[in-house]
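Below is the structure I would like to discuss, written out as structure tokens.
All protein chains of the complex are present and in place, except for one that has been dropped.
After this line comes chain A, so read on.
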Amino acid sequence: MYVAVKGGERAIDNAHALLAEARRGDPGVAELTVAQIRAQLHLAVTRVMAEGSLHDPDLAALAIKQARGDLIEAIFLIRAYRTTLPRLGASQPIDTAAMRLMRRISATFKDVPGGQMLGPTFDYTHRLLDFRLAADGPGAVPPSDTPRAMAAAGPVPHVAALLERDDLIEGAPRDDTPPPDLTRMPMELPATRALRLQALARGDEGFLLSLAYSTQRGYGRTHAFVGELRIGWVDVAMEIPELGLAVTIGEVEVTECETVNQFLGSRGAPPRFTRGYGLTFGQTERKAIAMSLVDRALRWKELGEDGTGAPAQDEEFVLMHADNVQATGFLEHIKLPHYVDFQSELELLRRLRAETAAEPEAAE
């Protein structure tokens, strides 16, 4: 008899119980703590913070644990939490020149004021599995005299600012217009650059990586150099109306990338370098570099360049498909029952086939 899909209620409860069991895994193995995830899976934590648009390493670590390590699921958990938080106000713009640097490199100059600092990077490691890490125990402990902070005292100027002094790169005029809030307004197209950057900052790392890569391979080429990449901590200050002054209320870890791009000039504009910009929470340099390349590619109209129809130049295509929480939801929803629609297609198909069969051989 007709039993299909009955008992949905019990099925859901059972699925949730199985999920909890699978999350815990073998009870003979010690359970992961949120503190361990936060401390030892820092790059996963920062990706969840960046694409979840919420700087809270503890919650991001919790989300990773709850999501069984599925980072898009963890990002989704953070987004769904974040959206319920009240907006108490907006901070002042962060000053990335005053960043407490952990890493800072420029690919365009051998040395720059403030120095080059590799920081904790995979860049020059040999990708050989380190079996010592598989052995239980403390593993390789760094010598205690590893220098941690080599940063110059005081603000470190941006590399692009050095080029700007000689008018070799376009300016970055100060703009005090309050930026739109993508999480409080529907996306409006065409978008301002502020809105675009906001969407890219929340966008999926993999999607932006592939788009940026496509520009390097000629689909909307922008000849990008990493003018500067810096990672570190910046103060967040907020104007307190009762006090009449701005007070530092905390600090956030951010990655900032500024590309220097070739630009041959156009009608009325002399040749000079142009910029692409990326800023993301945490230590997320692949994402920040990709973001700055895509930002630059999207600026073609503003700079009077030719549209080549490349995907990375297509604002609507990029912005409408960059969000992985939206994308994964819509993609996976096709798992949900569709038997009403399918039934109507089935009936249509049967009718069309019956009509074809009834007709004499069509002369084609």
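In this text, contacts are C-beta pairs under 8 Å (C-beta built on N, C-alpha and C of every residue); 3 or more make two chains touch, one makes a residue touch a chain; residues count from 1.
Note that in this section contacts and distances are computed from a predicted model.
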Record-based protein name (UniProt) of the chain missing from this complex, from "ABC transporter permease", "Sulfurtransferase complex subunit TusC", "Alpha-D-ribose 1-methylphosphonate 5-phosphate C-P lyase" or "Ferrous iron transport protein A": "Alpha-D-ribose 1-methylphosphonate 5-phosphate C-P lyase"
Residue in contact with the excluded chain [from A:D26, A:E242 or A:E355]: A:E355
Touching residue (missing chain; options A:F76, A:F207 or A:F273): A:F76
Sole residue of A:E31, A:D95, A:D175 or A:E345 that reaches the chain not shown, by the stated touch rule: A:E345
Positions on chain A where the hidden chain makes contact: 1-2, 4-9, 11-12, 76, 79-80, 82-84, 86, 183-190, 316, 320, 325-326, 328-334, 336-341, 343-348, 351-352, 355
